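Below is a slice of the complex: some chains, not all, each in place.
Chain IDs A and B follow the sequence of writing; residue 1 opens each chain.
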Amino acid sequence: MKLLGAEEVAKHNKKDNVWVIIHDKVYDLTKFLPEHPGGQKIIMKYAGKDATKAFAPIHPPDIIARFLPPEVCLGQIDKQSLAAQPKVESAEEKQIRLAHEAKPSLSEMYNSFDFESVAKNVLSPAAWAYYSSGSDDEVTMRENHNAFHRIWMRPRVLVNVKDVDTTTTMLGTKVDFPLYITATALAKLGHPEGETVLTKGAAMNNIIYMVPTLASCSFDEIMDAAAPGQVNWLQLYVNADRQVSKQFVQHAEKRGVKGLFITVDAPQLGRREKDMRQKYEEEAPDEIERTNTQVNRNAGAARAISNFIDPSLTWEDVAWFRSITNMPILIKGVQTAEDAVLAAKAGLQGVVLSNHGGRQLDFAPSAIEILAEVMDALRAEQLDKNFEVYVDGGIRRGSDIFKAIALGAKGVGIGRPAIYAMSTYGVSGVDHLLNLFKTELEMVMRLMGVRSLSEINRNMVDIRNIKDHFVANPTDYLAHHAYDQPVPRGKLPSKL
Amino acid sequence: MKLLGAEEVAKHNKKDNVWVIIHDKVYDLTKFLPEHPGGQKIIMKYAGKDATKAFAPIHPPDIIARFLPPEVCLGQIDKQSLAAQPKVESAEEKQIRLAHEAKPSLSEMYNSFDFESVAKNVLSPAAWAYYSSGSDDEVTMRENHNAFHRIWMRPRVLVNVKDVDTTTTMLGTKVDFPLYITATALAKLGHPEGETVLTKGAAMNNIIYMVPTLASCSFDEIMDAAAPGQVNWLQLYVNADRQVSKQFVQHAEKRGVKGLFITVDAPQLGRREKDMRQKYEEEAPDEIERTNTQVNRNAGAARAISNFIDPSLTWEDVAWFRSITNMPILIKGVQTAEDAVLAAKAGLQGVVLSNHGGRQLDFAPSAIEILAEVMDALRAEQLDKNFEVYVDGGIRRGSDIFKAIALGAKGVGIGRPAIYAMSTYGVSGVDHLLNLFKTELEMVMRLMGVRSLSEINRNMVDIRNIKDHFVANPTDYLAHHAYDQPVPRGKLPSKL
């Protein structure tokens, strides 16, 4: 393959002649330019330059080979010539570097919120927008954690809780505590080593990691990073071309994956407006007329990656999946008791109650809200044996895990907290976060008077208001403005 | 007709000798000055000048001819002499022009709230006050959208939602999706082309526009702007002089209008205090003593236009309306199940559940709150067949449309969102807004697991708290001030 110099590549930086370097290869994207789903602007930003850092997090490594004709690849870049070029730090890169330098010590991270707050500072705007956004008004996204606040505890005393055991099994795998890292896309937006960071963190705490279809790393890279004997699960977006899915699933099974989780809550991606706005900001050049309505409507990182989810998937496809794999199959994204019962009747091994982290349908209920009624419905039809119910969404404290277990969950998944820990402190961050969750869970169990997960039951929580959605009357601003708030004594005089 | 020069007109600018130019005609308003319902101040502002821009949005075009003697019209203005006069841009005009220049691209408008936020900047204070105000403390106005937040979704999965059909019929007309633009007065306050903008936007999306009685454009101007085959409806304020209403209705029917909506929630106009205050600001000159209590109590744009609504209208008038037209007749402004049942028994074709956009009675319930009980009451009396129930008020998201359909509505009306889109981006704005609503509705249907409106039913929404009005206890300010809020790690040092 031809070796090309960085200087030569740099000359091809016009719309009618665009070369870019990706993963050490040089491509001529001139013809592809107008067809790029993510817009021309972002390609032109890297015209004549190395685009790998921007390309890698949001494209599968093999996408060019699969979708563009071989002749667009002009050759190999001469790495030495590339290294010789002066590095210029952009304002955004500088901002991120300084934020990383200024971030608190990992020991000061006392809870999952701390990681989120740090992530807000150290992530690139594109990564923050992609990870932090929810759909529409983000009501469901915030409801996910809020719903746990509607569940109160009923602690018992004078139980010998010297020794507390948090271990359990999930689909037959013994784990240290009932939490797994759920599948989230595009980990390289937050960390250059992407999903491998999450796998390693999971291994360090003997819990399971669910590998995503839309990973930034290739599936095998992730599996290769796993510790000996580490169990992973696979999250699957079903492709309209079932052969693609079949190959993927069977390859995963061969590599030792122990559970298949088919996502069913995303026949269409939700509108994540923060992500859309961020993308727009990046795309819209100052010189474009602000009133020009012809700017391509751009849909953020989220939409750029999801051309491969089949909206016609139905219950009838379940049998086919059963035929291609021996892994336990669960569906992820169930949001009603009715569908949980259908899943059990369809012979699946379980469900994940989930609203996709509040990224799909706004006003979808939180998993924890519907958990109790799901368990009741399964029990009523005697379908609760050998059927595992997981929940994800809004898990931020050890007490959230306890509440989910009390209401019948086999375990809980976390998404954003792990992503934020990864993005801020890498593997150590993920390890620390998981340790916090486990430590908090142990404390809650001890203070609740239970010694093992099997001792936890529904009577230990008060769910009287779990299904209530309180919307306050609109504020009475005239009265509010007229009112004279009482102020306590003891405000310091300003001189202090 | 005599031709008069602008210079000549300019001389008549005193209270005892006032000429103004309106729609290219010169009027001597000296005698009318003390009788003007909107006050003398506003006429004197345009004494000797062209008042058309201020006059047009809030007066029907033929009002002078109908109410003033012919001799007040002195002749035609010499347009060339007018054009020769130097234009002076007022501070308000400059502010609005700059706001228009600075507004975001239409592509950045991701939802109906974005249009409202832009409208706040680009509308004249008079227009913003008129459009945005509600009655009294604006509790009902805000409740209208809030009420949708009390309705949560129950999404179903593994349904083939590749193809989603949002079409339906309304009073027999096939439309692209179940939304119409409802009647709102005085469109020229927001856009020089007034209601024709809304008609055109509706046509582009194959939905219905309800033409208002209190339009800024004449009825025929609006109908002339309609696309071939476009269906419009007519909103009617019933005049105490029934012949006026009869002529209007029969003319509309001849022009092809396909539905008559009689407003029944406005026997008196509500107190819209923001509008009243804005009007006062405009009227009260600095030189008036601030303690003078004799300044005429002025009621804003709202009251200036509503001398023609008969407060003595009753159910007995329905038969007469049936006798003068063959159009389907519905009443707009129903707010109880009892009145919906009465409407059905009176042989009407339907009702619009509405509280007039929160502009009439504060603490009136939102339409969406009472929809389910209205449908139940109709069903209980077997009156739900061939009877169409619409709702308006607070529709801001595609999910709001879905919720209304789920609770039994045939369709929903939007008012302010369309007005704001019109005022900010004209026809393109209205088109874009309607497109957003349709796109969001399609997404919601897909994520809910339905393929057509007929598959939507009440079981898909959770309305447990729909009738709850939660008012928080007064804040405990002393405790609040004394409490030390926890702050997460990771606030950036100020140097960044």
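Operating definition for what follows: contacts are C-beta pairs under 8 Å (C-beta built on N, C-alpha and C of every residue); 3 or more make two chains touch, one makes a residue touch a chain.
Not measured: the values here are computed from a predicted model.
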{"item": "Assembly size in copies, with 2 chains present", "value": "4"}
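Criterion: only the chains that are shown with their structure count from here on.
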{"item": "Fitting chain A to chain B on CA atoms, where both chains share a sequence, rotation angle to nearest 5 degrees", "value": "90"}
{"item": "Gap in Å, rounded to a whole number, between the CA centres of chain B and chain A", "value": "42"}
{"item": "Touching residues (chain side chain B, partner chain A) in the complex", "value": "101-108, 110-111, 137-139, 141-143, 146-147, 149-162, 397, 399, 425, 428, 432, 440, 443-444, 446-448, 462, 464-465, 468-472, 477-478, 481-482, 488-493, 495-496"}
{"item": "Residues of chain A that touch chain B when the two form their complex", "value": "95, 98-99, 102-104, 108-110, 113-114, 116-121, 136-137, 139, 264-265, 267-268, 270-271, 273, 276-277, 280, 284, 288-297, 311-315, 317, 331, 333-336, 338-339, 342, 355, 360-365, 467-474, 476-479, 485-488"}
